[in-house]
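One chain of protein is taken out of this complex; the other chains stay put.
Per-chain residue numbering starts at 1, and chain names A, B, C, D, E, F and G are given in the order in which the chains are listed.
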Amino acid sequence: MSSFEDMGFCKLDTDREQRTGFPEVVFGAGKTTEQIIEIVARLIERHGRAMVTRVTSEVGAELMSHFPDAIYRDISQIFTYGTAERVFPGKVTVLSGGTSDMRVAEEAAITAEWMGCEVERIYDVGVAGIDRLLAYRENIQAANVVIVVAGMEGALVSVVGGLVRRPVIAVPTSVGYGCHFQGLTPLLAMMTSCAAGISVVNIDNGFGAGYNAAIIQQLVAEAKDR
Amino acid sequence: MSSFEDMGFCKLDTDREQRTGFPEVVFGAGKTTEQIIEIVARLIERHGRAMVTRVTSEVGAELMSHFPDAIYRDISQIFTYGTAERVFPGKVTVLSGGTSDMRVAEEAAITAEWMGCEVERIYDVGVAGIDRLLAYRENIQAANVVIVVAGMEGALVSVVGGLVRRPVIAVPTSVGYGCHFQGLTPLLAMMTSCAAGISVVNIDNGFGAGYNAAIIQQLVAEAKDR
Amino acid sequence: MSSFEDMGFCKLDTDREQRTGFPEVVFGAGKTTEQIIEIVARLIERHGRAMVTRVTSEVGAELMSHFPDAIYRDISQIFTYGTAERVFPGKVTVLSGGTSDMRVAEEAAITAEWMGCEVERIYDVGVAGIDRLLAYRENIQAANVVIVVAGMEGALVSVVGGLVRRPVIAVPTSVGYGCHFQGLTPLLAMMTSCAAGISVVNIDNGFGAGYNAAIIQQLVAEAKDR
Amino acid sequence: MSSFEDMGFCKLDTDREQRTGFPEVVFGAGKTTEQIIEIVARLIERHGRAMVTRVTSEVGAELMSHFPDAIYRDISQIFTYGTAERVFPGKVTVLSGGTSDMRVAEEAAITAEWMGCEVERIYDVGVAGIDRLLAYRENIQAANVVIVVAGMEGALVSVVGGLVRRPVIAVPTSVGYGCHFQGLTPLLAMMTSCAAGISVVNIDNGFGAGYNAAIIQQLVAEAKDR
Amino acid sequence: MSSFEDMGFCKLDTDREQRTGFPEVVFGAGKTTEQIIEIVARLIERHGRAMVTRVTSEVGAELMSHFPDAIYRDISQIFTYGTAERVFPGKVTVLSGGTSDMRVAEEAAITAEWMGCEVERIYDVGVAGIDRLLAYRENIQAANVVIVVAGMEGALVSVVGGLVRRPVIAVPTSVGYGCHFQGLTPLLAMMTSCAAGISVVNIDNGFGAGYNAAIIQQLVAEAKDR
Amino acid sequence: MSSFEDMGFCKLDTDREQRTGFPEVVFGAGKTTEQIIEIVARLIERHGRAMVTRVTSEVGAELMSHFPDAIYRDISQIFTYGTAERVFPGKVTVLSGGTSDMRVAEEAAITAEWMGCEVERIYDVGVAGIDRLLAYRENIQAANVVIVVAGMEGALVSVVGGLVRRPVIAVPTSVGYGCHFQGLTPLLAMMTSCAAGISVVNIDNGFGAGYNAAIIQQLVAEAKDR
Amino acid sequence: MSSFEDMGFCKLDTDREQRTGFPEVVFGAGKTTEQIIEIVARLIERHGRAMVTRVTSEVGAELMSHFPDAIYRDISQIFTYGTAERVFPGKVTVLSGGTSDMRVAEEAAITAEWMGCEVERIYDVGVAGIDRLLAYRENIQAANVVIVVAGMEGALVSVVGGLVRRPVIAVPTSVGYGCHFQGLTPLLAMMTSCAAGISVVNIDNGFGAGYNAAIIQQLVAEAKDR
Partner (left out) sequence: MSSFEDMGFCKLDTDREQRTGFPEVVFGAGKTTEQIIEIVARLIERHGRAMVTRVTSEVGAELMSHFPDAIYRDISQIFTYGTAERVFPGKVTVLSGGTSDMRVAEEAAITAEWMGCEVERIYDVGVAGIDRLLAYRENIQAANVVIVVAGMEGALVSVVGGLVRRPVIAVPTSVGYGCHFQGLTPLLAMMTSCAAGISVVNIDNGFGAGYNAAIIQQLVAEAKDR
């Protein structure tokens, strides 16, 4: 049985670090700044580190004034305090289809880094210019885990899936228009990809992709330890 | 004003050949064998040639016994009588993603051929093995029009769209399962493709793609004539 | 193998003009004004011309102050610098169903013009007044390529498709309400059109339609050259 | 308060004729032959006439052996006994887009006739050949009510809606494929039609269209009586 | 052949009154105030009357300062100038399910009135209090045409459809929340209603319902004239 | 902690009766006859009674030959063995909209009866003939719980919801056609009902409705016991 | 026959308290402050109590200045005046999955309380930390009715459904992102739950859930009275 701490407005999963290797990460959207500050303070007290996603610039500035040693990144809208206790062997590669997918790609990259991964970024390599992508073939094949962030039709995932022997985590983004349906179209397309070795997370869920990559890397690290 | 002939159960568009360069093509599904035979006879009488799509093997056999000089192709389910009066310069290239897309790919290819196109087929070059596709890069770039037939997530279209300077006509197919939704997913994906120069026809509409390619080729031929 | 130029925030497809005949066109939405300026400057430097779509009036004004020789059009929200090197023979005709479809229709028209097409515009000829449309029958039939821009139910496409022997490129627009679903309804309707010779691009994708028309016209021109 | 008769398996709306001018019409699908026979017998006993829709050929044959004076029509799958007491002034015109829409068009036509309408049929006049339709312009404009039955994209409705000053009742049909979605696409398209004076009934609901036309004609007739 | 007048930004259907009995009605949404003023001026000049729907309060005030003899109604967002030349015999009854449906109900009522109908309004009679509705049973049964405007689940239509012998025109509204989907749910529900004699127009399309009712009433009036 | 019994192909929830008052009910669809027989035998052994839903006639006959003291009902496709240990005070009333909804209505009724409820059935009272329904107003108001089973547009639920002070459990059925979408339309309509006191179960889930009614009745009975 | 009072802009269901035990509850969204004040005044005059849901803070403040003895709660956006005449025996337990679901959970809780229920709140017990939920197992099992409010994927409902012998009323919320579709995903998931004893109300319909719970509790109370 795991335990938790009742903070009134929420029940903090305090032994999550022991259970999973990482403290609970806070989803910033829909929480007041006060609530976030209170949770972050408690997390730092208990674990020495904390991370909050989907933090707007305004909230980020307020958090920074409370926790001056923390880092707030505007592009990824992530607030972090402290760093991972260990760095896992091997690298995670994050690819993105276009310039506009960067917020989500960075959310994935920063998440993985904060959790202990070495991350390589290869952005704006959409398949409409296949040679741009293929120029990075060896880099991509050298990764332990590949994260592919793509809006529009999400075709990048299928091409990458065919190039590598490692797990590919696909993140559809809401970047597109018309019958793109805020990311539903690439989500469905990635699901029905003709390539094997792909699994998919929710639209714009860069955090989820980074988290998945990190627990695979943690598994690798712990397996090597044994 | 164009004219037509009232056959009781349908109104045959008899001056369509004069208007468009091609006699009316018959959509076989949902018509009785008797109706098809009557229409085909009338088309041959008037134009010297006829084509029927979506003809099942059973109906195909019956048609062949009535019109022994015709051709019925099992794979594409197309019945044709006679040939095009001229062959257009340049070629149309038909690509398909997988083996199961062949019925639709052949519907496109046979349609274009019957209308006067030279057709090159490059099948089973889905992007999960990108090198299979790139091995044909020069062939594809040499085409006047490229037809891409793909089920699953339809990513082949985007890669091809980035390789060529010519129009790409995309045909989503109903080949897939799960959240592929009988072709809706590749249709939407093709619509939101990150590559330019692509337009899309209905799911499994190989005929439409072949027809579009042929009228582009007809335009080219007639422009050269001038 | 094509090459590209890494600009940090994006990878510019620099030999695209050699490959396709046209420099890369910039999709303005989702890019900062600074990014657009930087890309445009680089495109002008390399190709002597540049085009950006989906440029708001505010951004357009800023661009104009940087590139005083350029043109910004408010209706189509397109920024262009320089012109096509050649004008293709024959004309492209752009039809629209209603007054509100004009932004998309102009996006198609300006795109085609910038790429080298002669363009004829016939607007507000929706089928609810069929005689308005038929008054232009000969104009429409004289086009090499016809672009049909329509919101509501998109029926204009089917009527036009039946009138011409040339390719019809259909653009559904987001103009409508209720079960129009921001353009999904005309998109699906155009896809299932009873007329042949039609292919469809994404909702509001006037650029895509203009681009398709232009590469067909380029094909015609290059075929005549041979 | 209206009254009804409890037949065990159903509650027959016996004073419907007094309330609406017509006896209850039986929806044959999903009822056993025995149930239909029992209801028909009771309707004849009470009203001297009866009508059943969606009757398969097999059930139709059984009904005919029980009610030899009745009529069963294979195309429209309608069983009728007896005729209308009066014929309403003016005519109802039923248009269909294609040959395959005939079952639904006939369901509309037979329903209207059985209820007392004079019906004119103009079939296979889809808009891909607009001149076929316009050849009947005067006939259509002479109708009191126009029923338009169309599958595919249903564009016929909008063109007809623009031609007439009378109510147009639109019936989408399930005839089509791909993203036609068994009639959902023409249903939505008809709903968002750019023409005024159109209202829509359910997919394949020829009966509903015929019924609506007949009660309009009944209203006209009763208004003239007054 | 009907004729039209090219106003530059639109093509005004000038002989529409002769063809249909009513001048063209202007859909105000998506047009600039200047465009509306120009069209209204032209309509008044030609027909002596004009109507514009979907006019916001701001635009309405501007229109009133140009056309002081006109009427602008805030609730229905309709601008009218002049009145119908004749009043049709019999009445149209407009029912609404709830208080929030009033904008759409009034759009229907004002449209029908401006076109020459006598209109009775019975509002806020949703079926959750069936006795409220039944208290008006006789009024409803006395109408020539019944318009039912309902959001939520739209059940009012089915109950009314069972009460009357006259055509029922159903208007789903966007009033609701959750899986109401801005009116799609009542639209689909009205389409599949268990009652006969119902036809449906687009979500929030009060104008369409009023127009349909008016042309039925015009038919009745003209039939009586004969 | 509850316990269970591992039967190899499934894990039987053996202390469910103690936890909920009822033994586990078996969902027959998708299980082999052998599996059903084995589970039923085990349930009888442990609880002295058993119930299986969605049992086809063929499987029902096989079950009856194994358990001759059981009952198989063809209409509701339910197999039951044994009866409830107590009968709860008050009654459950099951209403259905049309004759074709009977399978689902009976599934609800038999389930509730087997679990200990007294059930009153009032079938074929769809709102298109509102007086049929209102004739039973007092019966309906006398129930402790009302189950409303309706296909088509499901409007019956809203009218009934407005008549009673007790919980109404709504069951949409797959009876309908066209844009009824196999029951999705009434499901959504019931969800957005304008009446209070309604909750909804899955399409065709008569069992779920009967079960809900029975646990409310069990609650009433146990509250009275206290 | 129930009666009502025509207030001009609405028809107040004045004998609803006699019919159902509770005065009509006002849905505040879409009504003007003036309309709400008028209705509340009339309800207080007649019943001595009133409740309005979906009241924004601004409107709430205005209402409070008119009815100083009332209560306005910011979190649940509910305005209440007066209290229930009796408190029903037993308790209703309201569970929520996450902190962001609180508005809806409180709407359910306050509604049930105002109608006479004793309510226990157990919030932020989503299944991703199952031990948090199981820590409350006995509390949950002691309830007469359980309300489960959950966004995201709504899995909490199924786990709770398996724990209790009492009715579970599920409320999907619009809390989520990506393919959550503003609550449609948990709504569908709750509908297809593998647990029995669950029924579902519309997205964010906390009021409906509270109302359902209260009428079950009223039934229990009245049954005990007998």
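Here is the rule we go by: contacts are C-beta pairs under 8 Å (C-beta built on N, C-alpha and C of every residue); 3 or more make two chains touch, one makes a residue touch a chain.
Bear in mind the structure is a predicted one, so any value in this text is a computation, not a measurement.
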item: Residue among G:T93, G:S158, G:N205 or G:Q218 touching the omitted chain; value: G:S158
item: Absent-chain contact - pick from G:G82, G:G116, G:G176 or G:G208; value: G:G176
item: Chain F residues that touch the omitted chain in the full complex; value: 1-4, 9-11, 13, 16, 29-31, 35, 174, 183-184, 187, 202-205
item: Absent-chain interface as seen on chain G, which is shown; value: 97-98, 126-130, 134, 152-155, 157-159, 161-163, 176-181, 185-186, 188-196
item: Contact footprint on chain B, counting only the chain that is left out; value: 98-100, 102, 124-125, 129, 131-132, 134-135, 175, 177-180
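Please note the rule applied: only the chains that are shown with their structure count from here on.
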item: Common touching chains of chain G and chain A; value: none
item: C-D or E-G, whichever has more C-beta pairs in contact; value: C-D
item: Centroid distance [mean C-alpha coordinates] between chain B and chain A, Å; value: 44
item: Separation of mean Cα positions, chain E and chain C [Å, integer]; value: 37
item: Junction residues of chain E - those touching two or more other chains; value: 98, 129, 134, 177-180, 187, 191-192, 196, 202
